[in-house]
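Only one protein chain is missing; all other protein chains are in place.
Chains: A, B and C, in written order; residue numbering restarts at 1 for each.
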Amino acid sequence: MAQTQLAILFTSAALVVIGLYSAIFIDNIIKKIIGISFIEEGANLFIVAIGYKPGGVVPILMPGMDTSWFATNAAYPLPFGLVLTSIVIGASTLAVMLALVMVLYRRYGTLSTSVMLADTSKQEEYDE
Amino acid sequence: MKLYDQIFNVVKQFKKLFSPGPVTNADVSGSITAEIFIIVSLVLAALLLRHVSVLLAGLVTLILAVVLISNIPLIPKFKIEQEDSLEKMLFYAVITLAIIVTFIYWGGNLV
Amino acid sequence: MLEFVLMIIIILSAILALIQKDLLKAAILTGFSGGALAVLFQVLLAPDVALTQAIVGAAIVPVFIALAVKKTQREDS
Partner (left out) sequence: MNELIPLMVIVPLMAALLISAFSKFNKATKVFAFVVALCLPVIPIASHYGLHYFGGYAPVMDNVTNVMYHPAITYSFTFLQQIFIAMLGLLTFLVVFIYLTKYKKVSGPYLFLLFLGTAAVTAMLLTDDIFHMFVFFEILALAQVGIVAASSIDYSYEMALKYMVLGSIGSPMMLLGIGFLLALTGSVNVTDIAAAVHNGLVDATSPVFLLSLGLIFFGWLYASGLPPFHTIKSGIYSKAEPHGAALLQSFTVVSMISIVLIMFRIYSSLPIFEVLVVFFSILAMILGVSLALTQTDFRRMIGFLAVGELGFIGLGIGLGTQYAITAGLFQALNEIIITALLFIGFGAIVNATDEVDTRKLGGLLAYHPKVSIMLLIAGLAMAGVPPLSGFQSKLMLVQASLNCGFPEISILAIMVSIATFVVFVKTYYTMFLKPKPNELELEKKEVPRTMIFAMGVLLIIVILLGVFPDIVTAGISNFVGGIL
């Protein structure tokens, strides 16, 4: 079923585009972080789709399976291993970002990006 | 005399660049250096187009020189566009991504 | 057929999470998206990835976001 793979590509592209859109246009910082995490999910989904084989089997060699049949029918397991790492990295990045947001909220009292993360170079330049 | 007045106005406008706070002559001379440096280096970089087409290089260089010189002071404009706010940084990052991907996807084989 | 439904759920819940005024609802919808992604990974013959994604995407990430929302503010003003 090649159309499954095509649909997955569209889904991951849609996730990336949603993420990029939210990066520019959403003002609330938590929502912006949620949106950005969708980019990572889109990339993961794309890499899993590379390893997927339509009509194949899970790449685990069960006892009693014919080896050559398995080699031609199993999905490609290398991308799955990569995605495993990348999911964990994405989660830890998200956690660090949210922790920084919590600290900054105490200082500013708002979640608006245009207030919290505005230009700081001018204010500190010359304070009497 | 017109150009002289224009340059004099440029120096006056540098005052805003360093506000709040005093403007020392070292800062102003640095800004004027930056102004001249940016014009010359951009025009020089445009000359690199001659490896693609000589005519294009001449045209782009002339247009760039006229546009840049008639728009001085450039440095305050450059600095406003490259300040530390996240919105501007994200905007330029995404725009660059779009340009790179578009350029490579459709023009990658032409170069 | 299942995979198409899952993809629609993923994209819809992603968009819904971003247009939500209540940030807690946005966190829950993120969990929806992550959970659907986990099932989709299972359909795509990657059970190990699906397990990780189910834990991370459907449980840990929404809980982190919900914690952040609890420590800050709930309304998106």
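One rule holds in what follows: a residue touches a chain if its C-beta (ideal position, glycine included) is under 8 Å from a C-beta of that chain, and two chains touch if they have at least 3 such contacts.
Please read these numbers as outputs of a predicted model, since none were measured by experiment.
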{"item": "Among the chains presented, those that the missing one touches", "value": "A, B"}
{"item": "Touch list for subunit B against the chain that is not drawn", "value": "17-18, 21-22, 24, 26-27, 29-31, 33-34, 37-38, 40-42, 44-45, 47-48, 51, 75, 78-79, 82-84, 86, 89-90, 92-97, 100-101, 103-105, 107-109, 111"}
{"item": "Sites on subunit A contacted by the missing partner chain, in the whole complex", "value": "16, 19-20, 23, 32-33, 36-37, 39-40, 42-44, 46-47, 50, 76, 78-79, 82, 85-86, 89-90, 92-94, 96-97, 100-101, 103-104, 107, 116-117, 120-121, 124-126"}
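Convention: only the chains that are shown with their structure count from here on.
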{"item": "Between A-B and A-C, the pair with more C-beta contacts", "value": "A-C"}
{"item": "Gap in Å, rounded to a whole number, between the CA centres of subunit C and subunit A", "value": "11"}
{"item": "Distance between the centres, which are taken as Cα means, of subunit B and subunit A, whole angstrom", "value": "35"}
{"item": "Touching two or more other chains - residue numbers and ranges from subunit B", "value": "none"}
{"item": "Sites on subunit B touched by subunit A in the complex", "value": "20-21, 83-87, 90-91, 94, 97"}
{"item": "Residue numbers on subunit A that touch subunit B, as the complex places them", "value": "20, 23-24, 113-114, 117-122, 125-126"}
{"item": "Touching residues on subunit C, where the partner in the complex is subunit A", "value": "3-4, 7, 10-11, 14-15, 17-18, 23, 26-27, 30, 33-34, 37, 40-41, 44-49, 52-53, 56-57, 60-61, 64-65, 67-69, 71-73, 76-77"}
